[in-house]
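Have a look at the structure below, then the notes.
Missing here: one protein chain of the complex. Every other protein chain is in place.
== subunit A ==
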Amino acid sequence: MGSLFRSEEVCLAQLFLQSASAYSCISELGERGLLEFRDLNPKVSPFQRRFVGEVRRCEEMEKTFTFLQQELRAAGRLPAPCPESPRAPAAREALRVQEQSEQLAQELREVSRSRSSLRDRLRDLRQHLHVLREGQRFTSLPVGPGREPILDPSLHHHLDRKINFVAGVIHPWRVTAFERLLWRACRGYLVASFVEMPEPMEDPATGESITWVIFLISYWGEQIGQKIRKISNCFHCQVYGYPESEASRTEAITRLHGQIQELSVTLEETEKYLAEVLDKVAQVLPTWRVQVQKMKAIYLVLNQCSFDVTKKCLIAEVWCPVRDLTQVQDALRQGSVSGSCFVQRVPTTESPPTLIRTNKFTAGFQSIVDAYGVASYQEVNPAPYAIITFPFIFAIMFGDVGHGLLMFLFALWMVLYEDSPRLRQGTNEIWLTFFEGRYLILLMGAFSIYTGFIYNECFSKATAIFPSAWSVATMANHSSWSSAYLATHPSLTLDPNVTGVFQGPYPFGIDPIWSLATNHLNFLNSFKMKMSVVLGIVHMGFGVMLGVFNHVHFQQRHRLVLEFLPEMIFLLALFGYLVFLIFYKWIKFSAADSRVAPSILIHFIDMFLFTSNAENLPLYPGQVPVQMVLVVLALASVPVLLLGTPLYQWCRQRGLTVGAHDFAEIFMHQAIHTIEYCLGCVSNTASYLRLWALSLAHAQLSEVLWSMVMRNGFVGLSYVGGVVLVPVFAAFAVLTVAILLVMEGLSAFLHALRLHWVEFQNKFYVGAGYKLCPFAFAPDTWE
């Protein structure tokens, strides 16, 4: 099994890199992602490191790339992700990339600037045109009766008062305030008219499209004119010149038309050029970004190496899996020009990082083990067993064929379509969590179907795959249950003592008659509690046995006798005996002794207290002495566990000077371990009763959902009943998924996790390691 059983052998190595080929060697190693580099300059600040200049250059390039990216996004384009992964560029190529990117950024800035200025000018011209055109309407309007005419000054030039115009554009929200102020300031000496612009135009400040209002004020008197201009200034109006004569106005309009035409053509050309530049940028930007990212990563790694002045080479200290040493040598040979770089293994007393290689199936299970604690270097990994025990323990708490089937199908869909980009590139975190655990959910669903069959529950209904073993007819005949008798007795019990009523155990699972019984919880509770205790003790015993592999691997065989043996004796003598009692009672006691059947619980308590209860018959002859022996055995193993290993270690090191507090520490550690183990055995066994509790909760919830929701859909047998059934089923389905699948599923998942992390791993797992994080170029996820 190699890798999944325990972590791989990892060694400390030194790389000797010639200065000239250091960059390409690290690039080669980064492409393969094998080694973890250690920082040999931890006390040096980032600004004083060797390659800080190169790193800064990379960061400048990244700034330029950010600007280009923003421009692309503003223009509404998204650069495609880089299809294949380009290698990190050499120094000359990096220079070229830098120059080109800066040049493109400069061009882009200039073109954008000229485009915006052209746009402003065009808008100005168009506003002027509109003002002239709309003003034309007022000045050439026929004078209606009762309306204050806006006099055309050319007709009334003989008047000594000269009429002037102020024309401009104002924001629509300011019109009323403007009018009011004008009226108050220059009452009677002006005529103002407002009209909306026929088409909306862009507001230069905010960029949104507004329908401006054109105003034309005719006034006489120079001071009035100044006042009006000051007021228009205050209101941020754009004022345009309004020629007095009709002819000059038409001429201005034609002139403006021409100017607008020219400007539009120029603007179009500019936009085309801008699009070309953006195209070029979109083409090269993804590749550049990946290249510069890799370059920066390489320089950051090179900053961690130390420079040996005498040999003029860089020395890097790495954690390397022993299996990959030849590959590393290969990579160095490829990266260096003259094959002058090499790797050398160095011995170390430090604990290496843990490396456990996983594939897409085992990765999910390894991650739930790692979530609690990464395995210490080369200790036994609980993951390969958790692949099955975790879904199984989940399924004990979740057992229902229907729910398990739904879960299984959901996971199957995810697994079959796991390569589709739509599933892989989802951004929703919760979806990604479910997707990462698709194999886990698949197994959980499969085992839930199995336990559902054993519990005989399918959406809370029992199925009679085999006919039930309990015969109602026989009991009815034996006790003469006539219809009249039944009418007066609301509930009656079948008695297995009567021959023919009980005809053998149901071959696969729980008998379906129990789902019809009102006392079904009496039976199920007893069954599930005993099942939880049995499975819990088996699980914990398995955990203790896994510790053997650790003792053997780390050359601590004394612990086999001084720790493993007392632990096993304690567990088996007390709780293994409990399992025996459970099985013995199931086999030996039947309905004939149901009145005097002994209580295992009372016997177990009496065993510890060395008392006996007269009403509680023994299960087998000689039970009391046997139990006494077992308790004594278990109690005797406690001091062995407590003192065995420390004394052994003390004896072995008697010649050497071992400080008193060292021994005290070992002794303290062992005392804690002993107390934790012995008390833990009791409390953890009880903790496994959550298997019973959660499966009871699940069963009750689904029964409630059925009887209170779905059953109401079956009230009518008519066509109307058929229609009513549809919304009732919809409600049932939604509640099933939301409460029973999601909520109960998460709950059972959590409890199964807890049982593994605490009750199971407590017995052998240390989990104090750290993961090997190899230097590799991560895929570009920068948005």
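Miscellaneous remarks
Simple rule for what comes next: contacts are C-beta pairs under 8 Å (C-beta built on N, C-alpha and C of every residue); 3 or more make two chains touch, one makes a residue touch a chain; residues count from 1.
Keep in mind that, in the parts below, contacts and distances are computed from a predicted model.
A single chain of the complex does not appear, and UniProt lists its protein name as "V-type proton ATPase subunit", one of "Armadillo repeat-containing protein 8", "V-type proton ATPase subunit", "aspartate transaminase" or "GPI-anchor transamidase". Annotation: of A:Gln503, A:Asn616, A:Ser747 or A:Asn762, A:Gln503 touches the absent chain (contact as defined above).
Which of A:Thr451, A:Asn550, A:Ser687 or A:Thr736 touches the hidden chain is settled by the complete complex: it is A:Thr451. Summary of contacts with the chain left out: across A:Ser232, A:Thr354 or A:Thr389, the touching residue is A:Thr389. Within the complete assembly, A:Ala487 is the residue of A:Ala487, A:Leu609, A:Cys651 or A:Val726 that touches the hidden chain.
Contact with the chain not shown here comes from a single listed residue; of A:Ser45, A:Thr427, A:Thr518 or A:Ser718, that residue is A:Thr518.
The set of subunit A residues touching the chain not shown comprises 1-2, 4-5, 359, 362, 384-385, 387-389, 392, 396, 450-451, 454, 466-473, 475-476, 481, 483, 486-487, 489-496, 501-511, 513-514, 516-520, 522-523, 526-527, 530-531, 534-535, 538, 583, 586-591, 593-594, 597.
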